[in-house]
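Excluded from the complex is one protein chain; the other protein chains are retained at their positions.
Labels run A and B following the written order; every chain starts at residue 1.
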Amino acid sequence: MSILETKKLTKRFDGVVAINGLSIGIEAETITGIVGPNGSGKTTLINVLSGMLPFENGSVRVNNAENLRVIRPRNIPLYGITRTFQNIRLFEQMTVLDNIMVVLTKRNVFSALFERHTAYRLKQAEDVLRAVNLWEKRNDLAINLSYGQRKLLEIARALAMQSDIFLLDEPFAGLFPEMVKTVSGIIKDLKDHRKTVVLIEHNMNLIRELCDHVIVMDGGVLLSQGVPERVLAEKKVIEAYLGK
Amino acid sequence: MEYLLHLAILFSIYAILGLSLNLIVGYTGLLSVTHAAFYGIGAYATALLLIKTDIGFLMSGLIGIILAAIIAFLIGMVLSKFDGDYYALGSMGFCIIAFSVFLNWQDLTRGPLGLPGIPKPEIFGIEFSTSALFVILAAVILIAIYFACRCIANSSFGRVLKTIREDEQAIQVFGYSTLYFKLTVFVISAMMAAVAGSLFAAYITYIDPSTFTILESVFVLAIVILGGLANLRGSLLGALLLIMLPEILRFVGFPGEIAGQMRELTYGAMLIALMLWRPQGLIGEYKL
Partner (left out) sequence: MDIIPQIIANSIIAGSVYTLIAVSFNLIYGATKFFNITHGVMTAIGAYAVFFFGKQMGLSVWVAVLIGVLIAGMIGWLLDRFIYRPLREKKASQLALLVASLGAFTVLQALIAIIFTSRFQTLTHGVGVQKTFEIAGGIITQTQVLIVIAALVVTAGLMFFLKCTRFGKAVRAVSDDNEVSKIIGINTDRIIGIIFFIGSAIAGLAGILVGFDTAIEPTMGLVLLLKGVIAAIVGGIGSIYGGAIGALLLGFVENFGIIKIASEWKDAIAFGLLILFLIFRPRGIVRT
């Protein structure tokens, strides 16, 4: 059974349909790639699934929660979801370490008031920062990192959440080959640890290399889905990308 | 000497206001100009209770703080839904409403006539009647508030406040109900402002609404921004500098009425200059 499922999901912006009756299922413990031309609704889908945009019609079933019609951002960790952003959204005027620590600490206001750094949490933060080679930069402000490092820090922040489902919005965009290797290693590692990864990506070689399943969107609807080798060779998929 | 003590007491009061406002403006990144209202609530509650009852300074102050907390909770429920400009404007609105209550609820506050004859505080049999004694009381409270603010700033709570300042929507996705964090810091900060109000009322022994206008909020904001956003020592520095400023202006020798206006003018010019050339203030850790 799929871990994440949408049923006839519809999202409009001022009358323009961004997602149109989309029904898809994401299998647990797999890597699913979402591809499609610009404006096909990929990022909108991730924003809807993470509660950052409300949706009008349809429902979402995720992990243990049935038929959600409203998703609140602060509840998505409860559903086991975490995400990264296409346009990097770090806590800029805070240190690299604080960017990670903040997702490890207590969510309740009053517990948070009386909580300090703990060695245990520091160790967790160290682990994820070492995974992206940013531990040495832990005391720098996020705003002072390079573009690639910022991208990696966002991924580290998501890793620290230890969720079941990772929604990664273009994790490779603009990265140097060395960093691409780091990130794809992290993604494979997640799968090995029985996590579910959904990623938006334009590079078809990466999709073929990483993904078990690929979903092609075009104009807010599902164009095709299945094993990357087969789907990416389909005529309608190629046409959607290159134009007729 | 007596005058130096007076300045030291004023410094303590404004440092408390600056520290507590820094929690909202510097750490949480919300521009609140409602501080004068809670300062006034603390001052009026303490003054009225000291004049009309004999429950003593500690008890009066405590009731003032609780009252400020309740009002801050109600106001914060509305304000915490907003950020940026709307937060600033809403807080301005509450400051003006509070001022019109101080001014117009004449049965209670005597309106513009003010409340004279507030007794000096007495705690555990010690009467803080001289400036020398009062400065000790004020300093002790200031130190307590400073450490309370430091605890808050260094806690996990404090870190979440900073993320709200940086990107409120992003931190929500990681499971935080930002509204409650904003509300809590607002209430804590208001309670501290009420402490400053209690001290002020008991020290000056006469209060009237003119102290608690929006300009007072702007003055405290100037302290916070000049000293440094998201840096508690910055607020101490800011309070020190801005308390000294009138003395410098006096030294230059402006006549009475103009001196007051010159002070306002200097605060205003300072805010502009800071925004243009040093938006984090002297030793701040956050650029507005």
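Simple rule for what comes next: a contact is a pair of C-beta atoms (placed from the backbone, for glycine too) under 8 Å apart; a residue touches a chain by one contact, two chains touch by 3 or more.
Keep in mind the model is a prediction, meaning the values are calculated, not measured.
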| item | value |
| --- | --- |
| Interface partners of the hidden chain - shown chains only, full complex considered | B |
| Candidate in contact with the missing chain, chosen from B:M1, B:V252 or B:I272 | B:I272 |
| Sole contact to the chain not displayed, among B:G18, B:G40, B:G61 or B:G90 | B:G90 |
| Candidate in contact with the missing chain, chosen from B:L67, B:I145, B:V185 or B:L221 | B:L221 |
| Residues from chain B at the interface with the omitted partner, ascending | 29, 31, 78, 81-82, 84-86, 88-90, 92-94, 96-97, 100-101, 103-104, 214-215, 218, 221, 225, 257-258, 261-262, 264-265, 267-272, 274-276, 279, 287-288 |
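Heads up, the rule we're going with is that only the chains that are shown with their structure count from here on.
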| item | value |
| --- | --- |
| Centre-of-Cα separation between chain B and chain A, whole angstrom | 43 |
| Residue ranges of chain B touching chain A (in the complex, touch as defined) | 152, 154-157, 159-160, 162-163, 165-167, 169-178, 180-181, 184, 285-287 |
| In the complex with chain B, residue positions of chain A that touch it | 50-52, 73-78, 82-83, 85, 89-94, 98, 101-103, 105-107, 109, 111-116, 157, 161 |
